[in-house]
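Here the complex is missing a single protein chain, while all its other protein chains stay put.
Each chain carries a letter (A, B, C, D and E) given by its place in the written order, and its residues are counted from 1.
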């Protein structure tokens, strides 16, 4: 009998709505026979990860969660700043995926130049530091911001319209031919955004869970 | 009722044993409820893809196969030279994945520097041209060759031993902490090689099929 | 007695007017005592090379032409997508030059940053893939398109005016100080364009034939 | 009357001997009239910073220290992993310097290619991630490790001899013409190492304090 | 008794006003007990360094000055084209700093992306060649010109206003978060420019003298 393998997706902010959104966006994986995808909220995280302090504050808690966990076969850190990816990898031999890393790598298989939609301007430098560290800048078309709060993107009906507007700028002014959503909580707009833009749109959490499945499937 | 989605994996050489090896290596995907992974041999391909002429000769036949196909939802070109990837993408809006591209992108989520095991020295320059075009050279630790013929690797009992030897060189002399198998036909050695080396080993065909599933799952 | 050396310039599209234009543009080489420059049209090529399929479709025919030829001492592939350059180099030890490669390399000796005038937007990504593979992106100022069909550029009186307009954009907005004509068939406008722009303008076919002469002259 | 400006140098590990070594190495700054250089030990830090967890564990404590401090005019984080540099910069408008960053930038003004002496192999990947993020890899000659524990380097008489041996390898095998000491606690060997190698040797803490003085002097 | 160490700052143009400006800008170093900073005008230099010929004409005179000098412990070449830096380094084992190099390296410790304010457009290509040689292009936000003569910047009351305007363009359009003044003679505007822009502004001569002090302090 083959045991189900478990992928633990950790939302490092304490906003349960975001965790639920992530969980909903990963629903299609429940059809995948061998895998169980669990989404959890990191206890004690900030309500949203907007500043460097927000991002850095969850690093050690993420490591403790990973080190203490005995049930998961792989981990996904569901924040586009990839907090704690390296320290979690040090804590376990099980695969650990950051969603920014996985999202961009997946985008590079779908287009020549990728554009990123950030929620807020202040996050862009942090994202670029991550891309520079990953040596994945050469095919970056650009990163542009919605200039909304996380709360606004989570609830506002206007979020999709704003994403389409920014996506068009990335496509037409920056020459992006694939778009990465630079946030864990906007997955539900992926398909509509792709339809509106006519180029592939990558949800980074889905990309990371996909990579986790690939890593576990053949062991 | 949800229809099964089909991923067509094309072996561009005419060696049916290779196609069978690929098919076997993708067996675990048969547990994935919604997907069907079909492996086919490209009619009229060379017996192995060793030279630039071998690789270039399958480009237009691959395009014709893709353009004529009405049943697949995504395509994987199962040759580590990624022949025809761009012309096939031009021929369809359905996703097309090259295994070298997918293998390296997947490796970059598992380690800092990747090493590649090629079958023959003469392929290395061709692979490097592809990596340069993809802007994925910066974290390449090195590519080293088994110096075997495709036929030898397919049958020889010594293939794994040779892969372990080259993998150790990549790991210890070139400082690779993740290894990509630079060939479509050696998947069956992936797990053993990973055990021997103690670092993740990526089979590029499995990586590409995984990415195809990710691209289709959320549509 | 010193034998004349022959450079075979192959126009891979089947448009004889283009071949004639190329031949005219290479007229000055007929004053070069030791060399014979022959321009031929590739049998069976597409009428123009505009798509990836057009470009890939001539690769194996070019290889066959090169492999079958016993008279030429060097080859020039006169298409700015450099189709078949690598497979032709595999087929012969005689030098093979692609005009994009030769044009850009020659431009780099004449200015700090080069701009490229493409005929159509859809070709730009293909050209950039070639530049990335060649590691020649760092001094690219930009590539801009005339947005004309090959037919239009071949006949229209307005072609030069349009080239001047785009050239000025490359020079003044993108800070190019040398311009490469991104097409084999516009050589006759080179001198006028250079006069209008006040910066060197490189015709890539002339650049490639020049390099071929250099390669043969000292053997 | 001109007030003295204060530079706070924080040793993020809890090893008071290291803090004392740092303080001794910065003695010459006490002759600099306008400046006061204070060295403190971060309360609650690990005994040495060897792992990613060690490094990440001090990030938020460093931020709190910086945010709570009202007396310093500039900060130096005296650990070659540059922990917390970005989050501290977010917490204050006063300048914050990481010693790895400052050490490498200073080395680039003294030679063409820099080599780094690390204490332990496991730190090298972490250091390289920092260099990649900083886009300072192109002139890296190499990083080599002493393979000693922090404790051993602090006390052992053999530390200098080992540093000379590794420095010679960096100079002669990797073609480095300037050396950076990849640790905060080995400053006392700088001059002797420079004499032995005949190329400039940069102590990163001294480099960072120097930059801090430059930043404050002209305000 | 500890002897004072001397840093010789050479203004390679023959404009004594510039030398005086430099000297004034370095006044704060006179509070630094152990150091003496002397500013001299290179005999026979051009009145301003605006062209490549101006810059190249001072190279060998700078070498002769350095080779003939027995009193200085370190040298700063106070021209943003860094003329003669390498040949002076060949002529002495004492440290030699170019102000462009030192200014950019110092800026990289204060922000993620640096912008440069040049006096005249024609200097920008020369500056960029220097940055390319230094491998310091990756974090360049942009270089923009005041379009003034050196004489105008030296005397005009409008210089600061113009610097603020260009600085705002670098900050807001090019996303620079640190600014380098691309000239030796505008130091007196540094503080006001920093106040106006709200991001660090680096005076390159002050940066170079700071590095020189760091290099000498610990010998």
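Convention: a contact is a pair of C-beta atoms (placed from the backbone, for glycine too) under 8 Å apart; a residue touches a chain by one contact, two chains touch by 3 or more.
Since the structure is predicted, the reported quantities are computational estimates derived from the model, not experimental observations.
Although one chain is omitted from the display, it touches the following shown chains in the full assembly: B, C, D, E. Considering the full assembly, C:110 is the residue among C:6, C:20, C:64 or C:110 that touches the omitted chain.
Of the options E:59, E:160, E:175 or E:196, the residue whose C-beta touches the omitted chain is E:59.
Residue-wise, the contact with the chain that is not shown comes from E:126, picked out of E:5, E:110, E:126 or E:171.
Taking the whole complex into account, chain B touches the unshown chain at residues 125, 128-129, 132, 137. Against the chain not displayed here, chain E makes contact via residues 51-53, 55-57, 59-60, 63, 84, 86-87, 89-91, 126, 129-130, 132-135. Where chain D meets the chain that is not shown, the touching residues are 112, 138, 177.
Methods note: only the chains that are shown with their structure count from here on.
The chain with its C-alpha centre at the largest distance from the centre of chain C is D.
Between chain A and chain B, two chains of identical sequence, the interface residue sets overlap for the most part, with shared numbers making up over half of the total. The centroid of the Cα atoms in chain B and the matching centroid in chain D are 44 Å apart.
Centre-to-centre, using mean CA coordinates, chain B is 34 Å away from chain C. Shown for chain D are the residues that touch two or more other chains, namely 129, 132, 134-135. Because contacts link the chains in a way that matches no line, ring, star or complete pattern, their graph is best described as other.
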